[in-house]
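Beneath this line is the structure, given in C-alpha cells, with notes to follow.
Showing just some of the chains, left in place.
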Amino acid sequence: MLRESVSEAVRLLLTDAEVWSIILRSLLVSGTAVLMAGLVGIPLGVVIGMHRFRGRGPLVSVINTGMALPPVVVGLVVFMLLSRSGPLGSLGLLYSKQAMVVAQLVLAVPLVLGITVSGVSSVPREALTQARSLGASWLQTALVAVSEARVLLLVAIVAGMGRVIAEVGAVMMVGGNITGETQVMTTAIMEEVRKGNFAPALALGIILLTIAFAANGLMARLEQRTIDT
Amino acid sequence: GCSTDDNGAGARLLVASTTSTYDSGLFDALLPAFKAAHPDYDVVVNAVGTGEALKLGESCDADVLLVHAPAAEQEFVDAGFGVERRRIMYNDFVIVGPENDAAGVASADSAAEAFARIAAGGFGFVSRGDDSGTNKAELRIWESAGLEPSDGWYRTVGQGMGATLRIALETGAEGAYTLADRGTFLSMRENLPGMAILFEGDPALYNQYSAVAVDPGHCPETDVAAAETFIEWLESDAGQQTIADFGVDRYGRSLFVPNAGD
Amino acid sequence: MGVLIKASQIRHAYDGRSVLNIEDLEVMRGETLCLLGPNGAGKSTLVRILNLVEAPDSGSVLFEGKPVKPGCLSTRRRMAGVFQHPHIFRGSVRDNVAYGLKLRRLPRREVAALTDDALEQLALEGLGHRDARRLSRGEAQRVALARAVVVRPEVLFLDEPAGNLDAAARRRFLDDLRRIVRRLDTTVIHVTHSLDEALSTGDRIAIIKDGAIRQAGPARQVYNSPADIFTARFLGYENILPGTVVGEAAGGAVVELADGGRVYTRSRMRGDVNVCIRAEEVTLHPPGEAEQVAATANRFPGIIWTVEPSGSAHSLVLDCGFELVATATRPYVQELGLVPGAEVEVRFDEAAAQLVPARVPRGQAGAAACGEGETVRERA
C-alpha cells in the first residue's frame, strides 16, 4: 500500500494540476495563519515572558489551555460568528479562505504564545539587565530576549504550522472543502478517506510531509546561517 | 493567485448536501451540466451530515439543501426555514453484510425479518446513529420489527455512510451487517472486499431525495432566483436525464432514479 | 564638580528579606567612588539601582538633581555598566563591543572606529571576529569592559571588573581606566574586593555592610581612619588591640592596652577603645639601634614568634607583651636576621595607631553582631 501511495503521490504531482492548486492553497492559508499568529503571538509572548505581574500565572494557564482547543469547536465558533445569521455574517466570509485563516489563527496563537512565553521566561534576567545597562530601550531589550530565545521561537512557529496545516476539523467547518475554492490538503485527504480511496489519501499525506520536511530543513539552515551554537 | 480559486463572475449558490450524495460523485456529473446550461451561476457544494445540512439552512449558510430525511425536511419547511420539499430522485437502501451471510438475511421475506434474524443471532450490526436519512430509515425498520437493538452486537458510530461501511467491514472476525444507501455502497464497493448486498427490494427501503430552497422570508440574503433556477434545472428533463445517466458507465446501472414531478 | 547622583532612603528587599537600606549616598561628578563590602552586602544591588536597570522598593535616585526612574532612557543612555557576571550577547566579539553604539544609532563608520579603539584598549584586536560566547572567562570579561567603555558613558558602573583578568590585563585595565576617567571626566562607581584596587582607583571609598553604608569618605582617609572595629578589620588592620584611654599626650590619647603596654596616638577618644595598627606600619629594628629622624614614642622590645612568607613579603608575629603582627620584605628579614626567637625593637608611628570605640555604637550593634568579617577573624 505504501509503495503504491508513493507512486500515486508522484503521479499526482506530475499530472494533476488540481493537486498543485490544493497544495498551494494549503500553504497559503496555513502560512498566512501562522504568520499572523507569529505577529500576534511572538510580541505578546515576549512581553508576557519578560515581565512579572499579577495574574501572570492564571494567564499562562489560559494560554496553555488554549493548546487544547478542539479544532471542531473553534470551527464551530468561527462558523457561528461568520454565519449569515451571526454577528459578522454581513462580511460574507463563510466558506472562504479568509474564514479558514481565522480559524487556524485561533488554533495557532495559543501554541505560539505558550512556547514563546516559556522560552522567553527562561532567558536569564542578566541578559536583559545588561542590555538596559548599555542603553537599550524597551524595544531593544525585547529584541535581546527574542535573540536569546530564538531556537524556541522557531519551535513555536514550527509547532504552530504543524498544528494548523495538519488540522482538518476547523477548516472543514468554516471552509467547507469546496473544490477549487477552499479545499486544502487535509480536507482533500479526509474526502478521499471517506470515499475509501486510501491510496490518494496517503499520497496527499506524503506530499504534505515532504513539504513540511523541506520547510523545516530550510528553516534550520536559515537559523544556522545567522547564528551558531 | 490560482485561477481555480477565483470565484466566477456569477452568483454563488451554496448547496448543502448529504455526504452520501456527494461522495457517490453525483455532483461531479451534475455541476458541469448545470454550468453548461446556466453559465451565470456558480454552484458550490458543502458535504455535511443531514442534521448539519438542515442547521446550515436554518442559519442561512446554504441556499439549497439536497437531503433525504422526509420527516425532518417537513419540519424544516413547517418551521418556515424552507420554501417547500421538491422531490428530485430516489434510490433504495440495501442491507449489506459479509458474503457468507451467517444470519441468513438473504432469504428473509422483509427487511424487518432480516433485521430480526440479525438480532436473534446477535450478529454484528453497525448503525450510523447520526440522525441521517439512512439512520432514520434503519430505526423505522427496527421499530416495525418490534425490536429494541441492544448493546454488544449493535454498535452506533455517529458517522457518515462511508465510515459506517468500513466499520461494518472491520467489525468482528467476518464483518457486520448494516443498512446502506445503494449509491454509496456501489461507489465504495471495490474498497469493501467480502461485503455484498444481501437484501433489497422491500418498500420499506425506499429512499427519497428532495431539494429544499431556503425561505427568503427567513433568510433575506438568500438568492431566490438562483435557488429556483437550480432546483428547476434538477427537475427539468436535462437534469433528470443527467441523474439517470449517472453511474451507468461505471456500475452498470443508475445509482439514483429521477422522480421529479411524480 | 557638584553632586551627579544622589540616592536617598533607598530600601530594597528580595523575597521579603531587606537587602538594601541606604539613607543617603552622593556621587560627585567626575569622581571615582569605590564600593567595598563583604559578600552579600548589597553592592551589586545598589549598582543595579543606581544604573537605573532595577527599581528600588522605595526611595529615590536623583540624577543632576532630578528624580529618575528605570524607564528614563535618556538618562540611562548616559550610563553604562559592567556587571559581576557579564552577560555576553550572541554574535562576535565585535558585535558585542559595538552593541551600545548601535543602540544609539551612531553612523556605521563611527561605530567601526570607536569599536576598533575599544578592542585595542583591551587587547582584544585579535579576537574581534571570534564568537563571543566561546571565549575564556577573562576574555569575556574584557569584552564586557570594552562594551561599556566604548559608549563613553558619563557614568560607568564597574562591578568587580577585574575579576578573572590576568595580572597584566588587570594592571593595564586599571591604568587605562584612570586615564579614561581623567580624560573624559567620567564618573565611576567601582565595586571591588581588593583594597589595593580601591586605593589605586578610588577618589572616595564607601564601605557597605548588610545593605547600609558603614563609612564613606576620601579613599586615604577611610583607609587611615576606620570608623569602627568592623571597618578596621575590613580595611585590613591586622592589629586590633583592646585597651583603655588613660590620658593625653602630644595632642592625642594615651592607651593602656589590656595585655599591658602603653600606646601613644594622635586620636582623641575616651574610655574603652581598640588600637588599630596595620602590619606594614610596624617597623622592626635591631635592639638599641641609633635613634632615627622620625622618632616615635611607641617603641617596644619584642621577640619574634613566627616568620612566614606570605606572597612577596613575610609576615611576622611578635610578642611585645601584647601580640603584634608585622610585615617585612625578604631583604629586610635577611638583613636584620629576623628569625623566630630573635629580639628586636618594635616601633610604630603615633599617627599609625588609630583608635576605634571598643563597641560598635548602639544603633549598629545588631547588624554588626553577626558580621562575617568578625566571625571569620575570630575563628582564624
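Order as written gives the chain letters A, B and C; numbering starts at 1 within each chain.
Definition applied: a residue touches a chain if its C-beta (ideal position, glycine included) is under 8 Å from a C-beta of that chain, and two chains touch if they have at least 3 such contacts.
Everything numeric in this text was worked out from a predicted model, so none of it was measured.
Beyond the single copies displayed, the complex in its entirety has a chain composition of A x2, B x1, C x2.
As a convention for this text, only the chains that are shown with their structure count from here on.
Averaging C-alpha coordinates per chain places the centre of chain B 90 Å away from that of chain C. Mean C-alpha position of chain A lies 35 Å from that of chain B. Residue positions of chain A touching 2 or more other chains: there are none. Shared contact sites, meaning residues of chain B that touch two or more other chains, are absent.
Listed in rising order, the residues of chain B touching chain A in the complex are 2, 4-5, 7, 14, 19, 23, 44-47, 59-61, 160, 162-163, 165-166, 187-188, 190-192, 219, 221. Considering their complex, residues 124, 126-127, 129-138, 140, 144, 147-148, 227-229 of chain A touch chain C. The touching residues of chain A, when paired with chain B in their complex, are 18, 21, 24-25, 79-80, 83-86, 89, 94-95, 97, 176-181, 191, 194-198.
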